[in-house]
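Excluded from the complex is one protein chain; the other protein chains are retained at their positions.
Now for subunit A:
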Amino acid sequence: MPAGGQGNLFEQEPFPKAAHRELGNTQMRKNLRHATHSIRDKRLKVVGELPDWEALRDAGSTIKNNSMATLEERLLEFEKNFTARGGVVHWARDADEANKIVTDLVRGTGATEVVKVKSMATQEIGLNEHLESEGIDAFETDLAELIVQLGHDKPSHILVPAIHKNRTEVRDIFLKEMPVVDPNLTDEPAKLAEAARAHLRKKFLAAKVAISGANFALADTGTLGVVESEGNGRMCLTLPETLITVMGIEKVLPHWEDIEVFMQLLPRSSTGERMNPYTSLWTGVTEDDGPQNVHIVLLDNGRTRALADRFGRTALNCIRCSACMNVCPVYERTGGHAYGSTYPGPIGAILSPLLTGIEVEENGSLPYASSLCGACYEACPVKINIPEILVHLRGEDVDAKREKHKLPTQMDLLMKGGSWALGKGKNIGLLEKALPLGRLAAGKDKKIKKLPGIAAGWTQSRDIPAPPNKSFRDWWSDEKESK
């Protein structure tokens, strides 16, 4: 079994505990409800405009499956083409190795600061923190990442990392943390965007090194693509002399024409726009245009581990659009921080444990962070069957724990009991005879308020009504006799 991923892929505490705490943050819940509902409506509207949306999903899903099935070939093809056009390819087994490669590359340029385009992969490997420990300052340039970085906060959404903050909170962070800022700054989003522009302008114009992620790599041409809105991406990808891209190996697409599918699926699914304002594509080095030193770090960090799970590997098809979190009733209430990992929401609940391995105890509770309602599957532009993988991982989790503990757990005993009781009509009849005993446990108000052991979770937020005097079976046979 290939090695599991490291870095920011782990829950920080069991999900139920984290969720319980986050649910207490009413401001965050209000912000999230507002944001997720407005994006849902927008997404539905622009998706509804395309008569061939389902055909695009089918194509996207198959292209990704094919890419994963032929991953070695695709990566080698990409490497060959990217290299032929003047780019340099590096391979990183895990987070530590990727961080080291990037640090050495930055050092080699003599720069002590870098500008960054928003990237999930660098978030996952904790690159900013690593660079800082090596004396290199990394400046996030995406507005939401800037809000998070200035607020000494953590991202809570993969597309809009500061979704848990509303406009007034953003203004307060800017007033407090920006070295030069208009003290009369209002909380109008346009004014906040302008403040971010002024804050970052000098950085862009002076930057020698930029670090980016990539939304896709095209194997047959060696092309990389970044999808963005603000122009901060274009600044980073165009002005510095050196560009270092960190990308998960699963992002490679077989044919360059395939982007015609993904560039229809991605913007509509993520920001609910017909197209994002800016998309940049570059193939190695172009003489006299843009960075002349171009690198890519191809990152495994558990992706081969996920690929080895034949029921879970489609999670690697994810294009990071975030449609699943925007429709998820669990995410909407707990927010992204409760998941601990860089990848929150429904996709995070499967991707994080698949990357690290479910037997890593820290990620055992993530597959349970779902009501299995299926809204995520319906919204997913590449048709990842998230509920099915959640159930599969729950099974894996139970097996892993059984292996570890040897002794049967409460759940094992309950399941055994259930199997005996439900196995034969006679057995359940026998059990039902004891049902009226439950009335004793219910007390005067005819409610059972606390169940013992692991069943206590069920009664934590609801009561069970006292059972009836008589079971249905008894009632039925009495009825029949009396006729």
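Keep this in mind: contacts are C-beta pairs under 8 Å (C-beta built on N, C-alpha and C of every residue); 3 or more make two chains touch, one makes a residue touch a chain; residues count from 1.
Heads up, the rule we're going with is that contacts and distances are computed from a predicted model.
S.K.: What does the UniProt entry say the missing chain is called, choosing from "C-deglycosylation enzyme beta subunit", "Thioredoxin domain-containing protein", "5-oxoprolinase subunit PxpB" or "Lactate utilization protein C"?
M.R.: "Lactate utilization protein C"
S.K.: Can you work out which residue in A:9, A:106 or A:170 touches the chain that's missing from view?
M.R.: Touching the chain that is not displayed is residue A:170.
S.K.: Please pick, from A:44, A:263 or A:391, the residue that touches the omitted chain in the full complex.
M.R.: Within the whole complex, the residue contacting the unshown chain is A:263.
S.K.: May I ask which residue of A:69, A:413 or A:434 touches the chain that does not appear here?
M.R.: A:69
S.K.: Which listed residue, A:47, A:106, A:125 or A:144, touches the chain dropped from view?
M.R.: Looking across A:47, A:106, A:125 or A:144, the contact with the absent chain belongs to A:144.
S.K.: May I ask you to list the residues on subunit A that touch the chain which is not drawn?
M.R.: Counting only subunit A, the missing chain is touched by 1-3, 31, 34-36, 38-39, 51-52, 55-56, 58-59, 62-63, 65-66, 68-72, 75-76, 85, 90-93, 97, 141-144, 147, 160, 162-163, 166-167, 170, 189-190, 192-194, 196-197, 200-201, 204-205, 218, 221-223, 229-232, 234-235, 237-239, 249, 256-257, 259-261, 263-264, 267, 271, 273-283, 286, 288-290, 298, 300, 304-305, 307-308, 310, 313.
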